[in-house]
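The following block contains the structure, expressed as structure tokens.
With one protein chain held back, the other chains of the complex are shown just where they sit.
And then chain A:
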Amino acid sequence: MSQIQVKQIISSFCKILEYFNFSKITPEDLRLAKFNKPNAAPKMWKLLFELVNYLKTRNKLDNQLISNEFDSLGPEKVVKFLKEELLKLGYSCDDFFKLKSSFDENDTSSREILISIGWLISSYEIIKLFIANSNSLLDEEYFKENALMAMNLSEVKKEVDISKSHIMSSSSKDLYIYLNNLKLFDGTFKNNLNSLHSCLSEKVSLTHKVHSETSGSFSCLELHLLKNPDQIEKYEKILEKKIEVQNNFLLWIKNEEPFWTWMESVLDEKISENELNLINSDEVNTESFDYLFAQVLNENVNKAKKVECEFDKNVKKLEDLQHDIKSKIYSDKQQELDRQQLTSLKHFEKEIIQKFQNILLDDNLGYSKCNNRSISDTFEPRLNYIQNKSTNDSQKIKNMTNITEINRKLDEKVKCLENIFDKLKQTATTKCEQISSELEDCYVVYNE
């Protein structure tokens, strides 16, 4: 493998990043990072930050927004955030979590970050993600896929809140009013859906017209450009960019190998340096990997327990309330449920379901989603390899036992968390079903 080839593949990698609105980065930066040269660290941190954000949103980056966020957070928070996120993603290299949180000029942490970037790219197949997301204005699917993203979500939410408050405010007074308002909104939704449908059929009929007039040889976009030649230049540029990135993708797919060999050389660099620094390596690190992991896990376990406890309490409360109401209905022969009771019951039911959904959707509980085994499979051998090379025998054994110990503990905790989680999920589903079926009984009684 020649040196030129490596450089080529790395530069195409940089170009791909640039196409997806990442901050500009050059092969030279990566080279600097490999040798732990000063100045490289901030750029590497930023790249990692952007990658993590990209993974989270799976969307084209808004460079300005990310940059602003990066700057406003400040080094300390950024590093903390990245450490936590990588932990969640399943990264387990001890050295990375020992890094200091500053963007100092003389900081020599850039290689470690580069390694983590390499890990992220390989284990989450980021290039494949890029390829899947490489739609541009030229593609017909582009608008379909981006329409929802372009929608101003906060505005939509506001609208929904207004409607909700309109229905809810009247609901507390009178069932009749409540129903009337619901019917009103139902009608509005129906009408709006219909007008959406008419828009869609218009689009279909116009597209059909375009195809039939040009006997199918032009797409709508092409016809549009024929009609507005002044826009051709703009689209040409987009097209050129797209071709370039496609070429880069192609290059990557064909010549991925050298990139990874280069990455390995980065690892080798680290190992050889570790050997040199062996003598003065008795620093004490508080924020090491296992410590951080254990801390987060512990937090989650506690949280889950707390949630479970609260959930139990709520269920009990609900059951009591139900029991109350039922007995009251039967004993009073009133055949009618107190309006207030019904609303409070419904409110309570909703609240619980909401709470539960929050738990399910909680990002921090996402550990169980990422596959722990594959992480250890991919990275542990390398870690061991490093450890093997870098330490003498007694330390080696110590480290090995340490690692296995930590792994065992972690596995235990993860399993425990998963168990709690599953149990919670199961009980909640059954409870929810039970409650809603019983509540239905109550509603029926009320309606009668």
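Quick note on the criterion: contacts are C-beta pairs under 8 Å (C-beta built on N, C-alpha and C of every residue); 3 or more make two chains touch, one makes a residue touch a chain; residues count from 1.
Methods note: contacts and distances are computed from a predicted model.
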Among "Large ribosomal subunit protein uL4m", "Autophagy protein 5", "Tubulin delta chain" or "Ubiquitin-like-conjugating enzyme ATG10", UniProt-listed name of the chain not shown: "Tubulin delta chain"
Given A:160, A:184 or A:250, the one touching the chain that is not displayed: A:184
Chain not shown: contacting residue from A:72, A:195 or A:437: A:195
Hidden-chain contact residue, picked from the options A:28, A:125, A:161 or A:174: A:174
Selected from A:24, A:166, A:347 or A:425 as touching the chain missing from the view: A:166
Touching residues (missing chain, whole complex) on chain A: 162-163, 166, 169-170, 173-174, 176-177, 180-181, 183-188, 190-192, 194-195, 197-199, 201-202, 205-206, 209
